[in-house]
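A single protein chain has been removed from this complex, and every other one stays in its place.
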Amino acid sequence: MTLAVSGLSVHYGTLAAVSDVDLSVPDGEVLALLGPSGCGKSTLLRAVAGLEPASGRVCWDDVDLAGVPVHRRGFGLVFQDGQLFPHRDVAGNVAFGLRMRGVPDADRVAELLGLVGLSGYGRRRVHELSGGEQQRVALARALAPRPRLLLLDEPLSALDLALREQLAMDLARVLRTTGSTALVVTHDHDEAFTLADRVAVMREGRVTQVGEPAEVWRRPVDEDTARFLGCGAIVPATVTGGVARCELGAVALPWADDGQVRLGLRPTALRPAGDGVAGEVVHRVHRRDHVRLQVRVAGDRLVDAVAGVADAPAVGASVRLALDEDGVALLPPGVSRREW
Amino acid sequence: MARTRTGLSPGLLLVALVPLGFLAVFFVWPVVAIVRLGFGEGGVLAVLGSADTWQLVAFTVGQAAASTVLAVLAGVPVAYLLARTSLPGLGLVRVVILVPFVLPTVVVGLAFRTLLPDGGVLAIVLANSFFNVAVVARTVAGLWSHVDGRAADAARSLGASPLRAFTSVTLPALAPALTSAAAVVFLFCATSFGVVLILGGSRYRTLETEIYLRTVELLDLSGAAALSLVQLAAVVAALSVGVLARRRRESALRLRGRASVARRPRGGQSWAVVGAALGVVVLLLVPVVVLVARSFDGGFAGYRALAGFGHEGSLQVSGWEAAANSLRAATDATALAVFLGTLASVVLVSLSRGRVRRGVVETMDTVLMLPLGVSAVTVGFGYLVTLDLLPGDLRTSPALVPLAQALVVTPLVIRMLLPVLRSIDTRLRQAAASLGASPWRVWREVDVPVAGRSLLTATAFGYVVALGEFGATSFLARPDTATLPVAVARLLSRPGELNNQMAYAACTLLVLVTVAAVALVESVGRSRVVEF
Partner (left out) sequence: MRKVLLGVVLVTSLTACTLSAGEPEENGERRVVLVTHDSFAMSEEVLDAFREESGITIDVRKLGDAGALTNQLVLTKDNPVGDLAYGVDTTFASRALEEDVFEPYRSPAADEGSQRYAIDDTNRLTAVDVGDVCVNIDPAALAARNVPEPASYADLTKAAYENMLVVEDPATSSPGLAFLLGTIASLGDGWREYWMALRGRGVQVVSGWEEAYTQEFSGSSGEGPRPIVVSYASSPAAEVAEDGTPTTKAVLDTCFRQVEYAGVLRGAANTEDARAVLDFLLSPEFQSQVPEQMYVYPARSDVELPETWQAAAPLPESPAEMDPAKIAENRERWIDEWRALVPG
């Protein structure tokens, strides 16, 4: 019960959308394909589904799926914008896959509608639903025939933020409850980390890193991955005895080995404190649960920092910034293309 | 992987062979043969070089373009009425606007001569548009009823006037259907024969009437061949314009359910458009009402005579038998055309969904349309010099009637189906496939239901065109298989009051048969096809 992709490439003319990708998704695992737009993650997903002609191998339990058309793969598919059948009602959409397998089952339809929180919506016409409801129906539709693998292509990105967070939690719950094996394509790390057991980071058609969310979050393999994962500044540092030191100060990283490294700093890596690097607030934006600061430090450099809503310093104020472990990622040593 | 790099499967190629094979045997081969025969006689260049020829071209294209513009202007409000409003009686409007299509050209010609005694060009243009308003209205309505109106709402909110929102948002969304309809109407008008002959005489001649005269009356095959080539070139040019226009607007639309877009008209502008549409419908019905009224000139004498065989046996069939013949012949032709047209549309849309070069698809599309733009006489005379090589010698066989009619109806079916099929998001089909639907099943479960309404419209249209078809039928039908239009023409070509009354009674019968047949097709279909 394992999806194994090896040496998979997809070419559009001379352009390689996906190059030589190896991946595996074991039974019951949710793997997120995370990457910026245009990195080839959707194409990879479509190739797995059998929708893109590709070279290389896509195997299920060591059986090569080349020659197995989409409809025989038993992979469920959820698109960004639902793609519900406009000529069928909600129940008709959910029942579709069961009908294709010749096992219409009204109870299963009701069960799935219940699972996605849409009990009693069966007779509704799909165009009467909101975007979030449509995505829930799409999810129920894909899950109803108990697919071997669920493929989700940016399932939440067409929704507004509040809805997205709610649905991400619901989706995570549904995936866990149903024990689904799933491949989720997303460009949003929050979404990836909410949903996935493991994350595969893609860039320019290649998978650059695969690992558990916390691992990928803490140890991006290279500068581009770090920047994609939110690190605005990358600075050289030395780790000694679980403490990393750089020009912006020291931070305790008990999980880090001794030696030369680079630190990737997310905005949350620097917070106002009683002690630390001195600087002047030049810009300040209020976010939902924190205040985002831009601070000019020695050497005329601008760094990002965050402060609590209650005690955020004003523009022009002098502050001292201290490093916070939560916002720090660890990169192997090397020369960064740019530090700030 | 399963599919080849082009997205072309052997099955699809096989499917493509059916309509293309039909086209090759019953169109390309005969036309090429007769044109070659003309070339053999020499003198083609002389005709091509004559100023007279180019005058013919100018007039043909000019009147067809003018008629098309008029038909589009009149048809779009009617499309709005059918697609975006919910008013009582729309079902009837949907059906009756098809009536002009079946009226025998001689009857329409005579009617327009009465209305515009000195009409000339104006009468020709009006008559041609009269026949074709329904093509525009129904084709455009087919798409319009599924276009999401929120884009236009957005434009309004950005400060666009209703007109501006229509021209800058709605119209581009409708472009695929509009260009499709316009292409068909242009071809119909460019090759319109009966009314041009009646209203234009030898004063206003088109390529079509000239090819007819040269071929049929003068047997001047070289002159006819030259003109046929010119006609073909003009048609290909017109179709290419259509293709280029479509190219700019080939996008998957966001289709919406019908119920969500049809509402009672609100506001002055909306009612103004509805008023215009109803005006067009009334104008379309004027000639129909006039001829129905004429059929009662002698009380019910004409109708009583329909049960018999006409004045002193003008007909070998009774009016009722002729009606039955009409229905039978139209059923054959429509079934064949819907079959061929659906296959061709499936192939065309599959090709453009696959990674086939756009030019290939467009060329095939254009070729499939050609039968609408080439003179029926050229094709008919082509049959004479080719079809005896096929088993069964179909040259003068009545079995050729549905085949010849299907040749004209098939492009119509394609033009009505393609815009909707093309507007179906590929991912909708992929979703179905991922749920276990085989490619064949995807067609049945997604494309057919979504395009169902258009398929119905196409079927109804095919039926109407076949019911009204005159040229091929009058040549090929046996006296005892005469259809209503043939009977009408025959009755009108004879002196005597009763024959005349009977002709108009037969015409009225034709109208009734048409309305009944179309209503039946639509209601049967509607109970099967889920409205969305």
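For reference, chains read A and B in written order, and residue numbers begin at 1 within each chain.
In this section, a contact is a pair of C-beta atoms (placed from the backbone, for glycine too) under 8 Å apart; a residue touches a chain by one contact, two chains touch by 3 or more.
Since the structure is predicted, the reported quantities are computational estimates derived from the model, not experimental observations.
Within the whole complex, touches from the chain that is not shown fall on B.
Although one chain is not drawn, the whole complex shows that of B:Ala66, B:Val96, B:Leu110 or B:Leu368 it is B:Leu110 that touches it.
In the complete complex, the hidden chain is touched by one of B:Ser50, B:Thr396, B:Thr426 or B:Ser523, namely B:Thr396. Touching the chain that is not shown, out of B:Gln63, B:Thr215, B:Ser350 or B:Thr483: B:Thr215 (per the contact rule at the top).
Contact with the omitted chain, checked across B:Val356, B:Val385 or B:Ala519, is made by B:Val385.
Residues of subunit B in contact with the chain left out of this view: 106, 109-110, 113-114, 197-203, 209, 213, 215-219, 297, 311-316, 328-329, 331-332, 335-336, 339, 381, 384-385, 388, 395-399, 402, 444-445, 474-479, 481, 490, 492-497, 499-501, 524, 528.
To be clear about the criterion, only the chains that are shown with their structure count from here on.
If each chain is reduced to the centroid of its CA atoms, subunit A and subunit B end up 53 Å from each other. Looking at the complex, you find that subunit B touches subunit A at residues 1-5, 7, 255-257, 259-260, 425, 427-428, 430-439, 441-442, 445-446, 449-450, 452, 530-532. Touching subunit B in their complex are the following residues of subunit A: 49-51, 53-54, 66-77, 79, 83, 85-88, 96-97, 100-101, 125-128, 138, 141-142, 145, 151.
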